[in-house]
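For this depiction, one protein chain was excluded, whereas all remaining protein chains were kept in their positions.
Chain naming follows the written order as A, B, C, D, E, F and G, and within any one chain the residues start at number 1.
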Amino acid sequence: MGIIEGEKKAFMTGNEAVAWAALVAGAEIMYGYPITPQNEIMQYWTRLAPKHGRKFLQTEDELSAGFTTIGGVLTGKRAFTATAGPGNVLMQEPMSMAEAMRIPTVVVVQQRGGPSTATVIYSQQEVTLTCFGGNGEGLRVVYSTSSHQELYDYTIKAFNTAWKYRFPTFVLADGYQAKMRESLVLYDPEERGIEMVPTEPFVGKPGMPGEDRPPAHLRNTYNIEEELEEVLKKDIQEYEQMAPEIIEYDEFNTDGADVLVIAHGVVFRSAAMAVRKLADEGLKVGYFRPITLRPFPQEQLRQAAAKAKQLMVVESAYGQLLKLVKDNLYGMDLPIHTHLRPGVGVTPEEVVADLRTVLEGRED
Amino acid sequence: MGIIEGEKKAFMTGNEAVAWAALVAGAEIMYGYPITPQNEIMQYWTRLAPKHGRKFLQTEDELSAGFTTIGGVLTGKRAFTATAGPGNVLMQEPMSMAEAMRIPTVVVVQQRGGPSTATVIYSQQEVTLTCFGGNGEGLRVVYSTSSHQELYDYTIKAFNTAWKYRFPTFVLADGYQAKMRESLVLYDPEERGIEMVPTEPFVGKPGMPGEDRPPAHLRNTYNIEEELEEVLKKDIQEYEQMAPEIIEYDEFNTDGADVLVIAHGVVFRSAAMAVRKLADEGLKVGYFRPITLRPFPQEQLRQAAAKAKQLMVVESAYGQLLKLVKDNLYGMDLPIHTHLRPGVGVTPEEVVADLRTVLEGRED
Amino acid sequence: MDIQPKMPKSWNAATKPHKFCPGCGHGLILKALGQVIDEMGIQDRVVFGCDIGCSLLSWDFFNVDTVQTHHGRTTPVMVGIKKARPDRIVIAYMGDGGGYAIGSQHLVNAATRDDKITVILVNNTVYAMTGGQMAPTTMPGQKTETTPFGRDVEQAGYPMMGPEMVAAITQEGAYVARGSVAKFRKLKEYIRKALENQIAMRGFSFVEALSTCPTNWRTNAEKTWEFVEKIMPEQYPLGELKVPVIKEG
Amino acid sequence: MDIQPKMPKSWNAATKPHKFCPGCGHGLILKALGQVIDEMGIQDRVVFGCDIGCSLLSWDFFNVDTVQTHHGRTTPVMVGIKKARPDRIVIAYMGDGGGYAIGSQHLVNAATRDDKITVILVNNTVYAMTGGQMAPTTMPGQKTETTPFGRDVEQAGYPMMGPEMVAAITQEGAYVARGSVAKFRKLKEYIRKALENQIAMRGFSFVEALSTCPTNWRTNAEKTWEFVEKIMPEQYPLGELKVPVIKEG
Amino acid sequence: MGEAVRIAIAGEGGQGVQSVAMILTEAAALDGKEFLYIPNFGVEQRGGVSIAFVQIGDEKIGAPKFKTGDIVIALSDRAVRRMGMHVGSETLFIYDASIKDVEDDLPKNAKKIMAIPALETANKELHPRVFNVLIMGAVIGVTKVVSLEKAKEAIEKKLGYKFEQNPELRELNFKALERGYQLVAEMGVA
Amino acid sequence: MGEAVRIAIAGEGGQGVQSVAMILTEAAALDGKEFLYIPNFGVEQRGGVSIAFVQIGDEKIGAPKFKTGDIVIALSDRAVRRMGMHVGSETLFIYDASIKDVEDDLPKNAKKIMAIPALETANKELHPRVFNVLIMGAVIGVTKVVSLEKAKEAIEKKLGYKFEQNPELRELNFKALERGYQLVAEMGVA
Amino acid sequence: MKKAALKAISKDVHKGKAVFSIFPGLCKGCGLCREKCPEGALSWSEELGVYGTPTVIPDPEKCKACRTCERVCPDCAIAITRKTGEDKD
Partner (left out) sequence: MKKAALKAISKDVHKGKAVFSIFPGLCKGCGLCREKCPEGALSWSEELGVYGTPTVIPDPEKCKACRTCERVCPDCAIAITRKTGEDKD
């Protein structure tokens, strides 16, 4: 495509990074509805898109943003949208349809404070919503990024995961990542040897339907329970089969850790700083970071946890990551300490302080 | 109120039972949007309401049904709505506002197959959605009923819980309960000594605002992270304080059970039949049934599980109750067997068969 | 003589008899649409979207690419398709509940934006699929499952005048009409013009079709005809509300 | 001489200066509303609902009971209140994004139902709160954050004509007008009539107010006035679109 | 929750399957029994097979649906095919003798399969419209879940308003009920 | 992720706080440094205090926000009050000397508190509009996170388009930068 | 997957100038055609349709092959074939 020649270091906001990533990933159309802190994705996209023959449609709400995105994907285009907070709540209706029909939508979520309108700033309170929202079983892929480089990398990857496995795919970031400026390296995926998974139209293929080819008859509604069960069984099986291929995580110093810190997203940065600082002091602390929150790196976390004495879950929510952790560690019995801060940022110093307390056995 | 004199045994559908319960509970207005399998609640209500001076508004969608319900509650009326499936997905937007502002809404959910439109029939796939939907931390109360008597009892109770503690309250049933006919005893809560918690207007109190009384200035939006954190801390604390007062559960034969079956809602009936049948045969099986799914009877389940050798979670979903169970049993390590049937009913025979397999150690 | 049913070629014969009730107007509207698709020779270019409501029963009705969407969401799905593939002829097929209630924000915004799509909206005065509750189009005084004593306009509101609304907010290139299954030829004409208007990319195209629902109306054939032919047009005047001036060349 | 600001009595002086930007039209509209509330003596009967959008900044603006709702959802909250307490005078205050985009289904259905509420909708041609994206009301050619090269009507659609739409779907008892902060006295008159219409329970009442957003327009005072006073009315004609015939007695 | 009799009746939309269930359960109620009745419902109801799942017993009924019934009755060819999944080794499967070309679709695992000439009997001896009441008589004949007397009371209660207009209908229905009861007795099932 | 210098600048909407951050971080980039800059944002932005959180260092920056800064600068009375929460025992707290009646609101726990006559200096010696660049000079003077040279380059890059119209502005800005740098040097902080 | 040819019941009408065919496999017995026939030519037939309800049958004397019934049938269960001339709707 030659949008970006070679590797290019740049300082920009996370929202800008997403727009660039979508562009180099070959996204052909964005559908969107404004919401803070996601707005600048659209704002950059509307500046970049016309220069590269890409399209944009501002819709009347997030329901429409989600359903038009579905429409775009159905034509075989890499289509995406972005949202946050109450918009993400509404986005669950279209994404439940995408989940049911295996439509490879890509949604970027910039989490903000919740519940309700709450704050336009920041949180990690949309984890449960993004992983399991809707009236289904959460057959989605959710990448939790922690830096602009990752926002860029995983936005590109999201299109490939979506189109390869046909599950709705989310890039889950937050208001800090959206709004802050930091450096990243832009690149053209092709030049890095990243092949973009080819897309394929669901509707509008060439030929006369019913003659040259079967017509597309796409539905999400079934008449009897057993019909639905059959579809779900197949989808669940394919989801579980895919999981090991796409699970991603990061870990450090897990061997014999007195405390293993578990964090995701931007909070992971604070957790990692805290852990490295104490590790540098010679304390036995490590971290485990799920990058895919859905599917969750269960085995990997279990192995890391098995080598640790205690756990500490740190998040800007009241136990949403914690629930994932407990669910995936069922059967183990390490004590889990927590640092739960719904809607507010977590600093490395705070994590350090909590870690010291735990390490010194001062915590009740 | 004298709507029902004495106790009255009746055969009716679950939807009809809900309408009667709302009536005798003193619900003054229902707002609603049609969706199967909830429709008949509205249909009965529109027949009953005018005779008793109650009101009804059919709205343009579930968003509106939820937000008009909030409006009704704000005036100090017992107001409610009912929904299901995709409607429940949309209902999360208004309920996230109710959660943020502590507005005592009552919502009856008749679960149907998911995700998406799926089936209009039945499932238990709206557990995560109803307990934790929206962009928040799930500060709601969710009663899972299993019979018409309970639908009646808990619909009445829902108004009291909502107005006493000011958290949005859900009665979670399903399409089977909605549509089947069975017997129940209707009664006037007063005659049973159930006092209806008095309501209070949030807006429109007498007097000149700013002079005779402070004006109501109700909001859900905060400017900085720390403001939100403060509000959430208080709400979470009050939620956790309330929890022991409202948690409900049921258990049987838990002492030294070889297998303790965990099920909720209408599936509990099949589970209970299966357990009792095998217990009658002298096998060591018991059950535990959470009635409040949110807050969850954690301590009670832990105590029951502590006395058992193995667990078996049975549900018409792919692990939604299971996640609650694992979350609440973290640290324990009993094997958990599962019977997960997303979107389809579970018969006692199937549970019996699975139980035998487990008891005979034939399961892999 | 080997006589075959005169189904439109674009119908999917394998799924016939279709799933609509006896006497259901959906069948007539889809027959009109099928004939128009045949006559225009566009079967291979059409993408048909059906809503939740009885319209969902048409998910495998045609031998054309079909997407069954969510209740009220057919408009945005079709808008999304059209924006991405303007060479497709997209048809959003929905009920009065889907179009005027839960999906009305999509309808009015697509109309305002002048999206080049064709919306066919079936006005049967009820929420049929869910068993006959009041719809935005329920007539004053009409009994439904949620207006058991007749629609009291003071409490439950007035009927939605959809084409009138769409006509008020659309541009000159838009096409807006209200037809009826009781006027089959006119209905076909309106549908044809609506599709031609889309193909010419002149503007948003909208046809409301008065339809029958004997099941929820609880009417026999005679009363069914009477309701759709005589009573409904008293509230819902038939005709074209907006016809684009066709520029030659 | 102890001079006090001439704020409407119904304003909450403790929260002034209010949170709107310098030169923001919201302040003017709420001043008009405050004066009308004072003049009508209804401060103790009003329930004011504000949307998400810059209107949310008015959540503690008045000494009247106020509910700050969700983006686009002020109409249903107020409808809910009115149905439960018809003796309250409810005012749904929202932006053009909240009213014409995400909340348009509520607006058109409340209008169609003829709910006895008053909607005041602030047309500032942008999504102001979120930083100046295109709104349904953005003028053709107007630059916004999501139409950086000017609103191209072929791609991004045409402006929404709200009062025209509402007028087309409401009953005879409805009141519909478009005012402007540049015509303050007229605006007050429209708001007053809209509230009187609600009190008389005649019908749905709707006032769109052309407003200013110097922050997102990036205009100085001169350009601000020019845009709202001269340019906007070219697209959005001012005046009353529907005035109920008042029956005496 | 004791053992209840499990009955599933399936037919085409117009065959009055759900009315049979309504009257039957009404009779059970009049008889002081407990019941649980759930119709099938789905989006394609319009053109689909209509099924009534009925359980009648002395105690509160347990689970709402059952996989295999004690008695499964199919009144059309589609119903025969649809109900196969509800037949088990304990099931008495009854279908109308007028249904043709379903031999291959009959359940293989039923305890017993029986074709009863219900439609023919109704048409010839009574009236096509009481076909469903005749079926109900057969169900009662087989199961004895309610007495004929209570069944008549229930018919009176549910259809009484029709009898007022046309008193002959009452006799017709009662006869159909008894004829159905008899029919299975004659066949040695009852 | 090494240790970075943490700077928080707060002021009223019109005071150009975010522009300072933009130019400062641009200079850091030109200097080959890493930075992370995040403005505060909220619904009541319109009337609220504007804050820029800036971290500059040699390696990638860790966490995006910090509780307490190395340098916290407040340019209005509201900013003084708002920034108290970001002051810790390691913080150098700088505020404009023209701000009145804030003695009681000054942080109690700062390492050092300094009132600099930035506004006065800008007004008297230069021009009110370069007040913010003067502040930037002061920040650089205190922290030395970037060189004055790179800061000028950054100014050129960000404001060059303005200088084209009005070349005097360039000098004015450069002077303001140096004056700010000097100011803190004079006060013995740098 | 085309279905096997549907059974048609045909009858000469309009003095033998046309054939009226009904496809019981499509007819749902709604009666819309019967109600609309301008000649009152349609009555209920012994033949049952797809839902087990009666289908329709024309009186060959009365039927003028006007095709109204064909047009108003929502299920395309009626086909009128004119033996002479063209066959447009």
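Quick notes
Criterion: a residue touches a chain if its C-beta (ideal position, glycine included) is under 8 Å from a C-beta of that chain, and two chains touch if they have at least 3 such contacts.
This structure is a prediction, so every number in the text was calculated from the model and none was measured.
Among the displayed chains, contact with the absent chain in the complete complex occurs for D, F.
One of F:Ser76, F:Thr121 or F:Asn173 touches the chain omitted from the figure, and that residue is F:Ser76. By the touch definition given at the top, subunit D reaches the unshown chain through residues 1-7, 11, 13-14, 16-18, 20-28, 31, 35, 184-185, 212, 214, 220-222, 224-225. On the side of subunit F, the interface with the absent chain consists of residues 12-15, 47, 76, using the contact rule stated above.
Keep in mind that, in the parts below, only the chains that are shown with their structure count from here on.
Chains making contact with subunit C as well as with subunit G: E. Using the mean of the Cα atoms as each chain's centre, the chain most removed from subunit G is F. Note on chain placement: the centre of subunit D and the centre of subunit F lie 40 Å apart, centres being C-alpha means. The residues of subunit F that reach two or more other chains are 40, 42-44, listed in rising order.
Counting partner chains per residue, subunit D shows two or more touched chains at residues 52, 56, 70, 101-102, 104-105, 109, 129, 136, 156. A list of each chain pair in contact follows: A-B, A-C, A-D, A-E, A-F, B-C, B-D, B-E, B-F, C-D, C-E, C-G, D-F, E-G.
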